[in-house]
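Let me begin by presenting the structure, written as structure tokens, before commenting on it.
Apart from one protein chain that is not included, each protein chain of the complex appears where it belongs.
As written, the chains take the letters A, B and C, and residue 1 is the first residue of each chain.
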Amino acid sequence: MYDLHLSEEQLAIRDTVRDFVANEIAAIAIHPDRLEPFDPPLPVALIDKASELGLRTLALAEDRGGAGADTLTCCLVAEELAAGDVDVASVLAQTASLGGLLFGRLMSAEQRDRFLPAFLEDNGYHLALATREPTTDTALGINYHRPASEAPALETVAAAAPGGGWVVDGIKTRVANAPVAKLFAVSVATGSGSGLLLVPHDAPGLTVTEIDRDGGWYHGSCGEVTFTDCQVPAENLLSGDQSGDQADLSEISPINQAINLGVARAAYAAAVDYGKLRVQGGRPIIEHQAIGNKLAEVAISLDVSRSIIWQAAWACDNPQARADGSLSALPQSLVSQVASAEMLHRAAKDAAECFGAMGVMRDMPLQKYIHDTRMFLHSGNGNTDAKLAIAEALAGYR
Amino acid sequence: MYDLHLSEEQLAIRDTVRDFVANEIAAIAIHPDRLEPFDPPLPVALIDKASELGLRTLALAEDRGGAGADTLTCCLVAEELAAGDVDVASVLAQTASLGGLLFGRLMSAEQRDRFLPAFLEDNGYHLALATREPTTDTALGINYHRPASEAPALETVAAAAPGGGWVVDGIKTRVANAPVAKLFAVSVATGSGSGLLLVPHDAPGLTVTEIDRDGGWYHGSCGEVTFTDCQVPAENLLSGDQSGDQADLSEISPINQAINLGVARAAYAAAVDYGKLRVQGGRPIIEHQAIGNKLAEVAISLDVSRSIIWQAAWACDNPQARADGSLSALPQSLVSQVASAEMLHRAAKDAAECFGAMGVMRDMPLQKYIHDTRMFLHSGNGNTDAKLAIAEALAGYR
Amino acid sequence: MDFSLNEEQTAWQRKARKFAEEEIKPISLARDQIADPAETIDWELVKKGSKLGFRTAVVSKEQGGHGIDYVTQALVMAELAKADSAASKTFSQCWKWSHLISAACTDEQKERFLKPFLADDTFVLGSGQTEANSGSDTRRPPPGDIKAGVRLRAELDGDHWVLNGEKQFIAHGNIAKLFFLYVRTDFSVPFADGTTILLVPEDTPGFSRGKVYNKSGWRFYQNGEMIFEDARVPVANQIGETNGALRKGDGDTSGDMFGDLELAANALGICDAACEQALEFSRSHVSGGQPLWEQQLVQLKIGRMNMLTEALRSYVLRVAWEHDQLIHSTNAGLAMNLSTDTVQEVTELNLEIHDYAGGAMDRGADKLARDSFIWSHLAGDSVQRLKIAGRIGK
Partner (left out) sequence: MDFSLNEEQTAWQRKARKFAEEEIKPISLARDQIADPAETIDWELVKKGSKLGFRTAVVSKEQGGHGIDYVTQALVMAELAKADSAASKTFSQCWKWSHLISAACTDEQKERFLKPFLADDTFVLGSGQTEANSGSDTRRPPPGDIKAGVRLRAELDGDHWVLNGEKQFIAHGNIAKLFFLYVRTDFSVPFADGTTILLVPEDTPGFSRGKVYNKSGWRFYQNGEMIFEDARVPVANQIGETNGALRKGDGDTSGDMFGDLELAANALGICDAACEQALEFSRSHVSGGQPLWEQQLVQLKIGRMNMLTEALRSYVLRVAWEHDQLIHSTNAGLAMNLSTDTVQEVTELNLEIHDYAGGAMDRGADKLARDSFIWSHLAGDSVQRLKIAGRIGK
């Protein structure tokens, strides 16, 4: 039955996080240090505090020590956090999502017993998924009419060690959370195929190089991970097919979109406040038609984006809704990505425009909101690629 | 609890109407007569057939002979009908919505007893709401920063007749369904204030002039209604405040937006079919990146529009969802109007572009889809006005 | 750098403006609303315009025309289009092929075809390219595909070509007295290498006209179907070399390049009309006790309409100048692409201005929007953009 009411639990967690952001994050987030796009330090202390609130373990089942949050709830939390600080939101969202997936679906009971206690115990214990290789060429769009090609072989190889266990060699790049992760799920080619291998951050032969923020264009924390004769116990291989699950964790996820929404919302809130405060032409600028109209457009963008991001989030947890005709057959996460990324970037720019010269100053947050939403717009292979993936579905290639 | 599943009933009614459209409407809708934008005849026979299916009485409570449909269900039906024929959808949506309102909320038991039987019995019994006057000047936006002004006095007056009852004089213009309506709800000034008066179409002194289609820019059926010494029984006045209800029936309603969506969907479906069929450059044009990308954009527009229109429809029936924080505080029907009207017009144009020269031919439906979605884009006072209404809310004027 | 017009250019511009204001504009809306697509053209208007020189404006003076340069052509097209875009196109469609005559016809052909064209005020010219299965392929022939493109077959029989097949959506297909027909003369090679242009008079035996297309806009300007059943066209009517249709025009600015300028200049006229309508309406329509013009959002829209229009004008005149200088660039095509975006946005903004009336849409504003949708197909679809963009990377 169609119903847009959030549950009492969802409303409560949203309020809690909103208060946390107002009380703990807001002031720190607009410190000039944090507004600097070139190399802002990761606010580790804030992330740890948010962990204490349970936001790191959000998607773990309640009986495993988490909050059992569904994807929509994760979106609510991500939006609130990002309205405070996009990096805090990104690091936590990545760990929370991966935590839900790894401990909830992919690990065996034995593996869970080995890794879960440390994960629960340590507020600084983050997770990372290392799948992208430097030579990865997604190549969607070239020969758009081509038949689906096979995925290229992984260049990161886990070889069976003579004494048992795996020896991993290879490089993974643009791994979100790599610099802060204590456990990596690494896609590897094994003799018999491919799979995800759990590698602790202190495994001998594993090194992480943080990717330079400015050139790197990422949110949160990101690094390159190199494996050189890296020894991993045999029992760390995850069994079963994880391809679908990995897709859920791509950059095109409703949770990432909710982070983008949070950023744009912060820009909007700042602009409305300023519009009521700033007097030019003899009255607060929000009372000028041109500014009022612009803010209305931004407000509409936020509402529309939220509506479709939530729809996509719900679709992640309710895949049968497509089959029963409640939702269209399109890949909902791609739809909401394409539609919201452009709207939200535009929203941030329009909000900043209300600030005049202050919209471009590095000691003010507006320029950062623009930069952040621009990064979301160009994340992964960008909107063009996402649209082509939809086009391929329409054309019936795959 | 957030849930996007349509109910089994909703899915069933959607399928029924979809079948009806495919079997009864589709072929007639693309007859050159119906594609002519200058003066297409109203397909009365089709409307009557749809009435037989119960679509005219959709929103009446079940115990009063209707289907008890909520606003979302009305949207589902409207989209399906409009994907077949926009005029059929418009006439039925107007009668169905008004029926739900008049018989469900506004009429006294006595009034209902008098009018309901004839309404239920006669498949050609339509309803019209006559509120707009030739001199109406909504004037939103002039002195945007002004305090809210009082509504201007109605120029249509119901005077107490010496022998009892009302004598109505005045003109109402752009009254949807006027040419086919058997009962009008007319906003009138009375000695003591204003209210809605029920006037049967055959009341002496009531004349309807159909508004010329070409210059008129409307869907369905539309006319000017003149009252000259028109005698109406005293007991036909509706009691209570109807201002909020009238707002629900304005041109800016999610049901009208769903009709627009149905039109754009028809354009999209035609373009996808054609894209798979038409070969140029050595392959079906859908297999060219440029066309595939365009169709993906159209598909995304439909999904996004549907998502926000449904949200607005649900918000109509669940006003408390704003207060509890499940929805934003913005007027949802305006949000979905602004956002969807532009997207859907663009979608129709893009779909038509795939047809080359055939996209502009009057014996093909594409040009009509463009014209129809353009009318929705410019209905009422247009998007500019709707955005200003939102802006006024943000600025806190009202 | 000099943006000023010389005396001749100004004179033609003035003449066109007067004709447009006094003769075209008063009948434009009425012609638009004629239901029968075969009855929309007003021959009296064509005759009047012809007598003023608009029909034959680009034929050289030596050959009996007026020999106006490309800048003047752009100015005249825009002025006429401001009153009625389709009427403007009716005249300039004659120019398109006048250009080809002067660029590619032999003296003998000029003698045979130009003279009657110049003498008869109702003699309009037509093209003949598009076919049912050759739309985009006509514009961007797929390399190496011998099945694609024009299929109207021409076979040599003595000193005649014998034609069989059909053409669709042909400009002036139902009224032109002379056509420039693209026929396939070699099916063993791709279309681009096996197509020939023939001059086909209306009284060609075996040629008949099919239906007249009923368009949503551009109604004054008619399109029709052409049918050829063993139609016989003298070899003497062939333009250029056999199989050389798509190679003609290289090194000149006729045909394709004129067509690009033509659409851009015509769109400019529609934009001018929209700007004028919007300003006029915003000043005369009172809402809330004040003219609409007083509203910021109205001013912003009218500012944007003018901004887009003046940018297009600047680009159109640059392209026209380049044509006069025989400079080849991607500008003509890019300006044509741009004119699509511009004319559609500007006419849409004009509709928005008219929204403030709160009721029925102004018919004039509606017509401009309908007319401008034609650009999607002619000037701005992905094929017309890829065709131009492809040249940038070369």
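The definition used in the following text is that a contact is a pair of C-beta atoms (placed from the backbone, for glycine too) under 8 Å apart; a residue touches a chain by one contact, two chains touch by 3 or more.
As the structure is a prediction and not an experimental result, all values here were calculated from the model.
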> What shown chains does the left-out chain touch?
Replying inline: A, B, C
> In the complete assembly, which of C:58, C:265 or C:338 touches the absent chain?
Replying inline: C:338
>> Can you tell me which of A:114, A:276 or A:371 touches the chain that was removed from the display?
In response: A:371
> Which residue, B:265, B:288 or B:378, contacts the hidden chain when the whole complex is considered?
Replying inline: B:288
>> Of the residues C:317, C:346, C:361 or C:378, I need the one that contacts the missing chain.
In response: C:317
> Of the residues listed, A:59, A:154, A:167 or A:291, which one is in contact with the missing chain?
Replying inline: A:291
> Contacts of chain A with the missing chain: which residues?
Replying inline: 36-38, 136-139, 141-144, 173-174, 211, 214-218, 279-282, 285, 288, 290-291, 294, 349, 352-353, 356-357, 359-363, 367, 370-371, 374-375, 377-378, 380-385, 388
>> Touching the absent chain: which residues on chain B qualify?
In response: 288-290, 293
> On chain C, what residues meet the omitted chain?
Replying inline: 1-6, 9, 71, 279, 282-283, 293, 296, 299-300, 302-304, 306-308, 310-312, 314-315, 317-318, 320-322, 324-325, 330-331, 334-335, 337-338, 382, 385-386, 388-390, 392-393
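In the analysis below, only the chains that are shown with their structure count from here on.
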>> By Cα centroids, which chain is closest to the centre of the whole protein?
In response: B
> Which chain has its C-alpha centre farthest away from the C-alpha centre of chain C?
Replying inline: A
> Cα centroid separation between chain A and chain B, in whole Å?
Replying inline: 40
> On chain B, where are the residues touching two or more other chains?
Replying inline: 141, 144, 288, 384, 388
> Got the chain C residues that touch at least 2 other chains?
Replying inline: 295-297
